[in-house]
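As you look at this complex, bear in mind that one protein chain is not there, while each of the others sits in place.
By written order: A and B. Residues from 1 in each chain.
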Amino acid sequence: MITQHLPILQVIVPLLTAPLCLLVQDRRFAWGVSLAASWTAFLIAALLLDQTLEQGVISYELGGWPTPWGIEYRVDTVNAFVLLIVAAISSVVLLFAQRSVAKEILFTRIPLFYTAYMLCLAGLLGITVTGDVFNLFVFMEISALSSYTLIALSEQRRALTAAYQYLFMGTIGATFILIGIGLLYMMTGTLNMQDLSQRLPAVTGTRTVETAFAFLTVGISIKIALVPLHLWLPNAYAYAPSVVSAFIAATATKVAFYVLLRFMFTIFGVSFAFKTMPLNFIFMVLALAAMFAGSTAAIFQDNIKRLLAYSSIAQIGYMILGISFASVTGLTAAILHLFNHALMKGALFLSLGCIVYRLGMANMEQMRGLGRLMPWTMAAFVIGGLSLIGVPLTVGFISKWYLVVGALERGWWPLAVAVLVASLLALVYVWRVVEVAYFQAPSPAHAGEIREAPRSMLLPTWALIIANLYFGIDTSLTVGVASQAARQLLGVSE
Amino acid sequence: MNVLIGHYNYWIVIFLMMAGLYVVIAQGNLVKKIVGLNIFQASVFILFISMGKVEGGTAPIVTQGVSLYSNPLPHVLILTAIVVGVATTALALALVVRINEAYRSVEEDEIHEQDQSF
Partner (left out) sequence: MRPPIQPHNLVLRIAAKMLIPPILMFALYVQFHGETGPGGGFQAGVIFAAAFVLYALVFGIDLARAVATERVLSVLASLGMLLYIGVGLASLFAGANFLDYDVLAQERMEGQHLGIFLTELSIGMAVAAVMMIIFFAFAERGVRR
C-alpha cells in the first residue's frame, strides 16, 4: 500500500524533519533525525528507481486531483536516477557532518543548520520529483533560500558576501524561470509538464513561446552556473562550511541541470530546442568556454576549495557539451557525468572537509607535506583527483569516454580532442596539489600537531571514493540507467 | 497605437523589470540593490496577475446571476510567489545586517576593498 505513495514520501520525509529539528533544538537529536530521514529518502529513491525500471513511469496525483488540473508527481528513469544520487550524497555527507559541523558552525546554530539542510534536501528532491512547472519553481526557491542560509552559517565573513551574491544571481535566475513559466501558461493554459508538451507544438511558431524559451534557458543556466553566468559559484563554494560545500557542489547544480534536461527535452522537445532554436550551437560554444576557462582558472587558485569550485564550472561544461550533441550517446554521457561528477565532487569536498577539520583552512601553503601527516585523507583526495582527470578505472573515465564517443559519432573529432585537452588541464591543477602535499616537507609548525582525521569523517569520504572506483569498473547500473534515461528524453524507443 | 495602448500592462511590466534590473546592477548600496530586486520581482507578479483578467469577469467567488469569472489560478500562483519574495527579501536583509556587522559598511566597493587588502 505504502509503495504507491513513494513519490510524495520522497519529499515529505525530509520536509517533516526540518520543523522537528527546530522544535526540539537539540544538536544530537537534529543530527540523528536528519540522518535517519536522509537514509529513508535514499531507500525511497532506490525503490522508485527499481519501480520505474520495472513498470515504467509512475504518476502520483496530489490531493486526488486528476492530472492536468492538480499537481502531479511524475517519476521516470531520468528523475529516479537524479533522486538516487541526490539522496545518496546527502546521506553520506550527513554521516560525515556531525564532527565537521560541530567544529565549523556556532554551537547554538547547529539545530538551525540541520533545519536548513533538510529544507534544502526536500527542495532538491521536490524539484526532481515534480511534474508541475510551478511546483518546480517553488521547490527551487525552497532549496535556493535554504542554501543561501547554509552558506551564510559559515564563520568567515566572506561567506556573507558570497551568500549575498548567490542570493541575487539565484533570485534573478529563478525569476527568469518564473517569467518563462508565465509565458508558457499564457499560451497553453496549463502547468503540467506532460500536458505542456502536448499543447506546445500547436503554438511553437509564436514569439511568446520563443521568448519563454529564452527566459527559461538563461534562468536555468544561471542556476547551473554555465560559463558567462557562473560568477556566484566560486565564492559560494569556497567560503561555505565544508559540509555545505560538499552537499551543494555535488547536488545543487546537478538538479538544475536535470531541470534543463526536463525543459529542453520533455517540454519543448528536441526539434524545437535544437532545430528551430540554435541551442546546440550556443551550448557547444559555451560548453567549450566553460571547460577551458574553468580549468584554466582552477590552475591559478591558491585556495583548494576555490580550485575545486572552478573545476566544477569546467565539469558543467562537459555535461552541457553532452547535451549539445542532441544524440543518445551525447545525452547518455551528460546524464552519466551528472551522476559521476556528484560522486567525485562529493568525495573531494569531503576529503577537504577532513583537512579543514584539522588545519582550519585549505590553502596551498598549508597543504605542504600533508601526504605524510594525513595519509588516508590525502590518498582519498588523490583518487578523487584522478577521477576528475578521467583516469581509467574511475568514474571520470566512463563519462568522458561516452562524451568522446558521442563526439566521434557525429564526426566532430575536434570536440573529442578538446575534451582530452581540457582533461590535461585538470591533470595540471590536481598535480599542483599532489606536488605540494607529497613532495614538499611539512611546515615545522604543523609537524607535531596534525594528525589523521577522525574515523567518523574518513569512513564517509572513503565510501564515496570506493563508489568512484566501483562505478568506474562495474558500469552496468549507471550506463544502463543513463542510456535508458537518454532514450526516454529523446523519445527514441529501445 | 493599438500595440501601445492595448497592451499597456506589458509596458508596465517591461518598465518595472528593466528599472529593477538597472537598480540591481547599477547601485553599489546593498540595501538599495534589494529594493531593485523587489521591483524586478513585482514586475513578474503584475505579468501573472494581468494575465488572469477576463474582460467583464468578476472575482472568482460563486454567486448567483454571474457566469463570467476572472481566472483565479494566476492569483494563487502569485500569492505563493509573493511569499517566496518576502522570504527572499527577509533573508537578503538579514545578510546585509550581518555584512554590516562584519564589515561596518553596506557599500559594495568598500566591502570589496576590505576583502582585497586582507
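The definition used in the following text is that a contact is a pair of C-beta atoms (placed from the backbone, for glycine too) under 8 Å apart; a residue touches a chain by one contact, two chains touch by 3 or more.
Quick caveat, the model's predicted, so the values are computed rather than measured.
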With the full complex in mind, choose from B:Ile25, B:Val54 or B:Leu79 the residue touching the hidden chain. B:Leu79
Touch criterion as defined above, residue of A:Leu22, A:Leu231 or A:Leu469 at the omitted chain: A:Leu22
If the hidden chain were put back, which residues of chain A would touch it? 1, 5, 8, 12, 15-16, 18-20, 22-23, 25, 60-64
Which positions on chain B touch the chain that was left off? 59, 61, 79, 83, 90, 93-94, 97, 100-101, 104
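Quick note on the criterion: only the chains that are shown with their structure count from here on.
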So the centre of each chain is just the mean of its C-alpha atoms; given that, what is the distance between chain A and chain B in Å? 28
Residues of chain B touching chain A in the complex: 21, 24, 30, 33, 37, 40-41, 44, 47-48, 51, 74, 77, 80-81, 84, 87-88, 91-92, 95-96, 98-99, 102-103, 111, 115
Touching chain B in the complex: which residues of chain A? 134, 137-138, 141, 145, 148-149, 152, 157-158, 160-161, 163-164, 167-168, 171-172, 175, 178-179, 182, 185-186
